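Part of the complex only, each chain left as placed.
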């Protein structure tokens, strides 16, 4: 008989965020490769309640597998269990809830990503000092986890004083507010954004104020503006979670599980941060949506 | 009679900021008596009433009800003390039914937690039947009612409260003579049962007809209380205005003149039909009729708001399509609507903009607003019409009712219209100002402007018009020219 | 010139028959459901329909209270903030300080009511527009939720309380949030459409001065409506935290506009004085069925919200058309 065309659903917690574009591409590429239908969906902005509803809808459709972010330690336990009970495999990508019945986790934890940013900062500023941490939406769970990771590393050294600025998702406002914070404290030795918006803003400010080399800069994710800033030398690094891999492997593992009953396995997608040394290679791929 | 009066007001004063609305007013009402309250616009009548019913608190003085101090802190308290008030501004809730409006308030009949709609509706029908001799649908939304029907609903409301003191602030401005007659009969009957009335009106005939005594306010002071027998129309109008008001005369039938406005078989679905007339230059046509006779709709249709659906309109012999107000304005037609607040005035704007609103295109100079011309024209109109305003920069809402009305009329006069349409041009305006407006219209006609006036005040209509068109159920019931037109003939034609 | 000035048949008698006023929105809801049922077989399953109802519970509870408030002539943009504070207070006490969940929930509800009271007092004492007043309290309340929770989500252990408010399924199928939704709906319906308080609410929003002159204490009516809205936000927070076993300080962002949209789809007039609980229920349902239907259809993530917007517009137009024709 003709092999069944599988239908997999990929659900992320904020589809409007550029970060997830490579996740989507990875998932869709994997789908094409194995001849499965891949539907990418989820709430536009962070909203647990709504994300649960997306998962319930997927269950209602009796899809063949779900790859989804689980950005809360317990909110998704029921719905994941429900899917599993109905024979639908569930794989966590990007954000994990270890206590849920998800079969595997593919990604790098936000907290770990934050820690790796913290380690970069310590490397850049071995003597410590005042640093600025920027976040676009205070209280967004994944971002808070990253901030916490950064803080924990910095606290361990005992040499850093940090301040957190919340800017909103609007880039104009972000630049302005981070600029103001820089004005308020001329001793600042570095500025680091835990997502793309503040990351881009930091790159722009260092360029405009000609602070290259005087103030260190770092960001998150492989967006063009940040990579440009690294190439110019205005910023020193950005943290990459290889989101393409999260989407790609998520769908692959679902497929393999469904087709050959291969048990999904955890994959750590985290690698060393992108710095001036590696930026050139990464940039072309990022423009194509792979990184 | 002996004993203290039922209601006595002793030296009551009230100021709003710099405006002294009431200045030591004293007056009293006996049980079973009707006290008329007269005075110019802004004399303080409504303010006094709002003190009696707990909307405002007096700055000085006191009020005694039944010999005891009466100081309500809210309308609910006043109602509990046996006072029912008909307010001048006709405060209804348009999206509630007639029954709900009639019974609205803390004492709305209830069954358990809920309102007892069935009882309310039944009583509402009964009240209309016994009080007005009318059959109504109590579930009808007030939004769909005409001004007169709203006024009647609030009157029914006031009369249903079993009050000891009934206060009526200009209750008849939208009503036709037969309705007024019927209401007055009810007021008299209730008075004979011992209920006290305070009755405010600018229609002196009504005041004279109904009141046992009339108190006249001027600038917040009681300038005299006249007992029955002491008052007549002339004396009253002099006391109100503080000067002798000369009533200018009725104009003779029209001189033959070239046709300015011709209307043939005009009709509007649900409004009126088959209306034809021909008006000469400088002629004044009065339109009479009961509420719902289609008279206001007819006048509005000549301004395209909304347009007639059948028939033809000719201006100066030229067939003219009037689909919207702009068309009418272009044809040299002006329109003074019946409700100056809802349809005429821009409350947040000053006098000069209100005056010039219809002629805006003429105030653009090199793309910018010509502020100098705006002021010049407004000041000229103010002087021509003797509008009393601190300046043309004063907000229009700071003017008295009569002066607000003059502002509205001046808006069209500034455009030198060939035809001026008016509905209830003197509603709620005091005697002095009323006469000034009448004079204004007559002068306008002398200058060759043709006027169409719809009004429920027959005296005024008769004083103004060369001819009167009486409407009944959407059709022209009779056309009365010159001396033919009398009050009795009009009422007869309107009611049969 | 104006819709209101057009001739209208007297429908009095018809309008009072319950439900006919909400005919337009009912038609819209059914049409949408029919559309999705034809296109995707999963739509018309009891699992999916209960899922839609479950999903609307929180929004619906708040939207129905908001309806009362809008009918009374005010808005509350701070509902999302209150929802977050109520959840966070409960969460911090029960999840972090091991206070008994019942006491914690009581504290959460009390907090919600206090915030509602603050709204009411602010608007009554300053008479500033409630749109802007609650826009500012929205930001303040959200800040409170952030500070109290330290920006972190809070999780709970499983408990009977959770079952009662969010997790149990009556008769094995009916999710308990739907029961709460229904209960609050009946309560709101009775309050707004079957009590004299409801009449006062309509009168206040219809013409505040007229209501005052008729002896209605309109400030008190509005304050009560603000409190009820806050209460609804608190209840919704308890249902949400029970169902998810998590609260986040950012929860309920954008809820205010959705609640207003649901009410308006259901025929509530933004200018006050007109509205119905049944209409709002249907409005909430429409929003949820569109969302779910689109997901079942596999609509692209980027255009889902766009379609929801489109359907909101269509539903309002259908409702306005059908109602003006009948009035």
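The chains carry the letters A, B and C, assigned in the order they are written, with residues numbered from 1 in each.
Here, a contact is a pair of C-beta atoms (placed from the backbone, for glycine too) under 8 Å apart; a residue touches a chain by one contact, two chains touch by 3 or more.
These numbers were taken from a predicted model, which means no experiment stands behind them.
**Q** Could you spell out the copy numbers for the whole complex in terms of the labels on screen?
**A** Chain counts for the entire complex are A x1, B x1, C x2.
In the analysis below, only the chains that are shown with their structure count from here on.
**Q** Select the category (line, ring, star, complete, other) that matches the graph of chains linked by touching.
**A** Line.
**Q** Compared with subunit B, which chain's mean CA position is the farthest off?
**A** A
**Q** Please identify the chain lying most centrally, where each chain is represented by the average of its Cα atoms.
**A** Ranked by how close its C-alpha centre lies to the overall one, first comes C.
**Q** Counting in whole Å, what is the centre-to-centre distance of subunit A and subunit C, each centre being its mean C-alpha position?
**A** The separation of the two C-alpha centroids amounts to 33 Å.
**Q** Per the centroid of Cα atoms for each chain, what is the distance between subunit B and subunit C, given in Å?
**A** 44
**Q** Whole-Å distance, subunit A centre to subunit B centre, using C-alpha means?
**A** That gives a centre separation of 70 Å.
**Q** In the complex of these two chains, what residues of subunit C are touching subunit A?
**A** Those residues of subunit C that touch subunit A are 40, 42, 45, 47-48, 51, 55, 58, 145-146, 149, 151-153, 155-156, 167, 240, 244-246, 248-251, 253-254, 291-292, 295-296, 298-302, 304-305.
**Q** For the complex, give me every residue of subunit A touching subunit C.
**A** 15-16, 24, 39-42, 44-49, 52-54, 56-62, 72-75, 77-78, 137-141, 144
**Q** In their shared complex, at which residues does subunit C touch subunit B?
**A** 1, 4-5, 7-8, 10, 12-13, 15-16, 190, 194-197, 199, 202-203, 206-207, 209-217, 273-274
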